[in-house]
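A single protein chain has been omitted; all remaining protein chains appear in their positions.
When the chains are written out, they are named A and B in that same order, and each has its own residue count from 1.
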Amino acid sequence: MDYATLLQLLDSTLRLATPLLLACLAGLYSERSGVFDIGLEGKMLVAAMCAGAVAFYTGSAWLGALAGIGGSLIFALIHGVTSITFRGNQLIAGVALNFLASGLTVLTAQALFGQGGRTPPLTGAARFGELTLPFAEALRPVPLIGPLYAEVISGHSVLVYMAFAIVALTWWVLYRTRYGLRLRAVGENPAAVDTAGVSVAGLRFSAVMVTGVLCGLAGAYMATALQAGFGKEMTAGRGYIALAALIFAKWRPVQAMWACLLFGFFQALATRPDIVEGIVRVKVPVSFIEALPYILTVIVLAGFIGKAIPPRAGGEPYVKER
Amino acid sequence: MDRLPRWADVALVPFVSLTLAAIISALVIVAIGQDPWEAITVMVQGSVMNAYGWGYTLYYATSFIFTGLAVTVAFHAGLFNIGGEGQAQLGGLGVALTLLFIPWPHWTIALVAASLGAALFGAAWAAIPAYLQAKRGSHIVITTIMFNYIAASLMIFMLVDVLRPPGKMDPATANFPPATHLPSFNEIPGLNLIFTSGVPANVTFFIALAMAVVVWLLLWRTRLGYQIRAFGKSEPAARYAGINPTKIIMIAMLISGGLAGLMAINNVMGEAERLLGNSASGAGFIGIAVALMGRNHPIGVVLAALLFGFLFQGGAELGLWTKIPIELRTVVQGLVILFTGALDMMVRMLLVRIFALFRTSRLEAA
Partner (left out) sequence: MADPAYAIELKGISKAFGPVQANRDINIAVPKGTIHGIIGENGAGKSTLMSILYGFYKADAGQIFVNGQLTPIPDSQSAIRAGIGMVFQHFKLVQNFSVLENIILGAEDGQMLNSSLSKARKELERLARDYELEVDPDALIEDLSVGHQQRVEILKALYRQADILILDEPTGVLTPDEADHLFRILKGLKDQGKTVILITHKLREIMEATDNVSVMRRGTMVATVKTAETSPEQLAELMVGRKVLLEVQKGAARPGEVVLSVKDLRVRDEHRVERLKGVSFEIRAGEILGIAGVAGNGQSELLAALGGMQVATGSVTLKGAVLPLSGAGSDGQSRRSAGIAHVPEDRHHHGLILDFTAWENVAFGYFNDPRYQKSRLFMDNDAIRADTERKMAKFDIRPPIPTLAAKSFSGGNQQKIVVAREMEQNPALLLIGQPTRGVDIGAIEFIHNQIIALRDAGAAILLVSVELDEIMSLSDRIAVMFDGRIMGFRDPETTDERELGLLMAGVAGKEAA
C-alpha cells in the first residue's frame, strides 16, 4: 500500500468516525449519569431526517443541524420521562425509540417529499462544505507531514472538527467542572448525590438532554455532511457501533475518540477490501471487517482486555430507600 | 402504591396500553395527511376479512409466536434477550444446511431434522452471550445486540461466499429439494376448503401453537421452569434455595435461542424454500413487543402474535392500497413496546388513580 492510499484511507476514517464519535460522546453523558441508552441509533436517525428535511427547505445546513438537534431532543425527552420520571425499563425504552424512529422518519419523509422515504438530494449551502485549513496548500510539498495535513487533517466539514473539539470539552467538563463531578457521582451512587442535596432527576435529565443534542449533531452530520440528504435507515447501526465504542472506551472521553477512530478505520477498510487483501495476502470477506467492531466489543465485555465496568448505578431507576 | 385487582392487571393494563398506542398511531396517520379510518378499514379488509388475508396473517403470527416465546422464556429468567433476530437468522442457516446436503425422503422427516437444525443453531448463537453473562458478568443485552450484527455479517459471508450456487448473482442458497416442501394451508385437506388460493401459512403454525403449550408446561409445571422463574425473580434467593445460576442462565438462553431459531422452519423452510439474506426480517425484534404485550405468558404471546400478524399483513396492504407507507407498522411496533414495556408504570399509576376515584365516589354515595 502506498502513502497516497494510506492517506485516502485515513481521510475516510476521519469522515466515518465522526458520526460514531458524536453518538458515542452522546451516550457517554447519558450512561455516566446512570441512564443506559440503546436508543442512540433512533435519535441519530430522527436527527438525520429532521436535518435533511429542514436543510432542503431552508437551503441552510446550519438550520438543518438545529432541526436535527430539535428532533433528537424530543426523543431524548421521551427517554427521560420514561426512564427517569416513570422509572420504566431504560433498555426497553431505548428499543422502543429505535423502532419509532425507524418508522416515523420514513413516514414523515414520504409525506413531505414522496420520494420513497428519502429527502431530495441536498446541494450547495444545504450541506456542510469542506473547510480548507490555513496553509493546507502551502504545506503540501513538505514531505510526509504536508500531504497528511492537506489530505487528512484539512478538508472536512466543520462538524468533524466540532466532534473532536467536543472530545476535549467533554473531558474538561467531566473532570474539571462541578457538573462533571456530579454527573460521574450520580451514575455511581445516586444516593450520595441525593443526600448531598442535589436533585438526581435533574442531573439525569440534563445528561439525557446533552445526549439528545450530540445525537442531533451526529444525525445532522450523516444527512448534511457525510451524505447529501436523508435516506431510509441511513444510520445503518452506527448508534450501536457507537455504543460498542463507548464500552470499548470504558465510558471515558479520550478513549472514546480512539475507539471511534478504530471503528471508523474498520468501516473505511470495509469499503476497500482490495487494500486488506494486498496487506494480508488472503481474501478477507468484507463482512468480517464489518463485524470487527462488534467482535472486539464482545471480547472487551467478556473482560479479556481489561474489564469494562459500567457506571455502577446504570440501568436502575433511583428510588429513595427506606 | 395500591394494588390493582387481578382482572385489571391481566386485561385492563395491556388494553389501556394498546389503546394509547392505537390513539397515537392514529394521530401519526392524521399528521401525515392520511385518514386513520381508511387505514384501519384497509388493514382489516386485507388481513382478516378473507381466507387469503388470514393465510398471511397467520403466517406472520407463526413467526412471532416463536420469537415472542423466545423472549418470554429469557424474561422469566430475568434475562432480556434482544438477540432473537440473530438467533432466528442462524436458525435459518441450520435449516438450510440440513435441507441442502441430505436427501430427505419425505417432508415429515425433513421437518423433524430441520427443526432440530434450526433450534440447535439458534441455541448455539445464544450460547456465547449466555456463557459470558453467567461466567463473566457481561451484560446480555449488549452482547446479544452485538451478536445480531455479527450474525448479519456471518450470514452475508455464508450466502455470498459459501452457499451461493455457482453462476447465481443474488446472495441466496439454492432452492431446497421439492421433497422437503411443507404443506401450506391450501394444501392441507380440510383447510383447503377455506384456503383456496396459495398462502404462505403452513403446518408450522401448529408447531408454534404446540410450542406455546410446551413453554407453558415448562414454566409452570416443571421443576426447571420453577427454577427459571425463581431465579428470574430473585437471584440471591435462588442461591439460598440451591438453584445453580450458571445452569439456569445457560438453559434459559439455550431454550430462548432455540425457540427463536425454530422460527426459521416457518419462513425459510415453509415459505421461501431457500435461505435469503436478512431472512428473519425483523421478526426477532417483534418478539420483544409480542412478549411484552403478551405479559410474558404463552396465551398472551399467541394473542399478541396474532395481533402483530394482523398488523404486519394489514401494514403490507396499506403499502399497496393507500399512501400510507408500510413503515407504519414499525411505528406501531415501537409504540406498543413503549407503552406495554417501558411505560407500564405510568399506565398502572393512571389506573390506580382512576380506581381510587371510583372507590371514594362509591364511599361517598354509600
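Convention: a residue touches a chain if its C-beta (ideal position, glycine included) is under 8 Å from a C-beta of that chain, and two chains touch if they have at least 3 such contacts.
As the structure is a computational prediction, the values presented were derived from the model and not from experiment.
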May I ask you to name the displayed chains that the omitted chain touches in the full complex? A, B
One chain isn't shown here. Among B:192, B:244 or B:278, which residue touches it? B:244
Over the whole complex, note the residues of chain B touching the chain we left out. 217, 220-223, 226-227, 229-230, 233-234, 236-237, 239-244
Residues of chain A touching the missing chain are 175-182, 184-185, 188-189, 191-198, 312, 320-322
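Criterion: only the chains that are shown with their structure count from here on.
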Could you tell me the distance, in whole angstrom, between the mean C-alpha positions of chain A and chain B? 30
Chain A-facing residues of chain B, complex: 28, 31-33, 80, 82, 128, 132, 136-139, 141-143, 145-147, 149-150, 153-154, 156-157, 160-161, 285, 288, 292, 324-325, 327-335, 337-338, 341-346, 349
The answer for chain A against chain B in the complex is residues 38, 78, 82-83, 86-93, 95-104, 106-108, 110-111, 117, 237, 240, 243-244, 247, 285, 287-288, 290-291, 294-295, 297-298, 301-303, 310
